[in-house]
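First the structure, which I've put down as structure tokens, then a few questions once you've had a look.
Complex shown without one protein chain; remaining protein chains in place.
Up next, chain A:
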């Protein structure tokens, strides 16, 4: 059954986007990426010397995975725009995961800087994947400036706290005219499944896999969870009831009267 995701002009069979941050070694990362089945993966843009050459770029080329460069570490729209322009030049892609965070402790998006940067980057021809708060109104504003995808946080980056406000995530997914990708906060498989059940189009996660005891096994688990959550969403869950409702027939019961 064809249930591909159209995002920024590309059709993806996998609805799991795996980030590359936090892995202990490139070999483990590669194994986890393959196990996750992901077709898109995020990378950071850093100085050549600090990055230890372009081994990550070479690995993504070898795996044939789309690179989604991010603007992690940017606190202002100005820095984010420069990082995006460098990413486009280095990786030959118009895709950018736009992160403009407010401070180091929360790593939560700064709404004003985010919107300013999104507006500039869309005007400059980028397909902007906007990492945002779980705020339905900000999500709408981002759509209005023309982002390719809205990516609300389930919880702050790296916390593994899951989806702290499922109602807001659901509202964002219902209202969105562009793909919604739950990004950040996923700790374990059930969080990823919940995101999909709430109507998200995809899940983006990194730490939950790369920092797990067995990264490739967790990657496989996330792949299954995203698929299960997506199937459950499409199948349509039963309504919640306050009282029990028997599933076995009343008729033909035996009993001692």
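Simple rule for what comes next: contacts are C-beta pairs under 8 Å (C-beta built on N, C-alpha and C of every residue); 3 or more make two chains touch, one makes a residue touch a chain; residues count from 1.
By definition in this document, contacts and distances are computed from a predicted model.
J.: Looking at what's absent rather than what's present, what does UniProt name the missing chain, "ABC-2 type transport system ATP-binding protein", "Sarcosine oxidase subunit alpha", "ATP synthase subunit b" or "Sulfur carrier protein ThiS"?
T.: Cross-referencing UniProt, the chain left out corresponds to "Sulfur carrier protein ThiS".
J.: Kindly state which of the options A:4, A:27 or A:58 is in contact with the chain not pictured.
T.: Touches the omitted chain: A:58.
J.: Looking at the whole complex, which of A:19, A:154 or A:187 touches the chain that is not displayed?
T.: Counting the whole complex, the residue in contact with the absent chain is A:19.
J.: Of A:69, A:136 or A:229, which sits in contact with the chain we cannot see?
T.: Result: among the candidates, A:69 touches the missing chain.
J.: Please give every residue of chain A in contact with the chain that is not shown.
T.: 19-23, 29, 42-54, 56-58, 60-61, 67, 69-70, 72, 82, 85-92, 157-158, 184, 206-207
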